[in-house]
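Only one structure is covered here, and it is reproduced in the block below.
All protein chains but one are shown in place.
Up next is subunit A:
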Amino acid sequence: MIKVTDLYKKIGEVQALNGLSFQAENGTITGLLGPNGAGKTTCLRTLFGLLKADRGQAEIDGLDIARQPLQARKQLGLFPDPFGLYERLTPREYLEFFAGINGMATADARQAAAKVLQVLQMDDIADRRCQGFSQGQRMKVALAQSIVHQPTNIVLDEPTRGLDVMSTRVLRELLLRLKQQGHCVLFSSHVMQEVAALCDQVVVMAKGRVLAQGTPAELCASTGKNNLEEAFIALIGTDEGIAA
């Protein structure tokens, strides 16, 4: 479970987070939907304790990231944007490394990496160096990295960008499986179709604030529109969406 309460963060002259509050439950896929510059990435960075909030707090499974960063981060898996792969390592080495720094012993890390490689059907590329991988292959490595240490919460920053249909399907199936297993999945996106198709809960944000939260159907109903895109535009107001 991820809970964000009244977060404020100013970066330079920009008030990136302006009283942001929302909650993402276990066994649920929550989409953080907002135009470019809405503060999605700032929110996720604050969630991991990379940025320190000026006010407010972020909790992971009840652990305050500012007070107990190490324990809180152990409950988090990050699918970052950009991926941050090590070009000279193989996916297997990469995964064993991330399992290791999340506290797994060498043998356990090896086992965990092997399991994730199998789940994501990556055995054919498992022992090739990441250099020269396709975007889809890179996505898989990043995705595997975010779940290799079996965290309760998985956070994805713009996961569908630049993916072809096949890769998007892999991603979607994995997220649904994680949801069924009771994980809390939070992802940021500005792609309506993706959010509409996957999310149980949508948090619409702009200018560092939450404008609305609910299921896609609830959002459509509350705005009187018949699809999420129209509802989204109605919620943020056209000017804001384009100007940001």
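As a working rule, contacts are C-beta pairs under 8 Å (C-beta built on N, C-alpha and C of every residue); 3 or more make two chains touch, one makes a residue touch a chain; residues count from 1.
One rule holds for everything that comes next: contacts and distances are computed from a predicted model.
Trainee: Which listed name, "Biotin-requiring enzyme", "sulfate adenylyltransferase", "Protein translocase subunit SecD" or "Sodium transport system permease protein", is the one UniProt assigns to the chain that has been left out?
Mentor: "Sodium transport system permease protein"
Trainee: Considering the whole complex, which of A:R55, A:R88 or A:R169 touches the chain not shown?
Mentor: A:R88
Trainee: Just the residue numbers, please: which parts of subunit A touch the chain that's not shown?
Mentor: Contact residues on subunit A toward the absent chain are 11-12, 45, 48-52, 69-71, 73-74, 76, 78, 80, 82-89, 93, 97-98, 100-103, 105, 129, 145.
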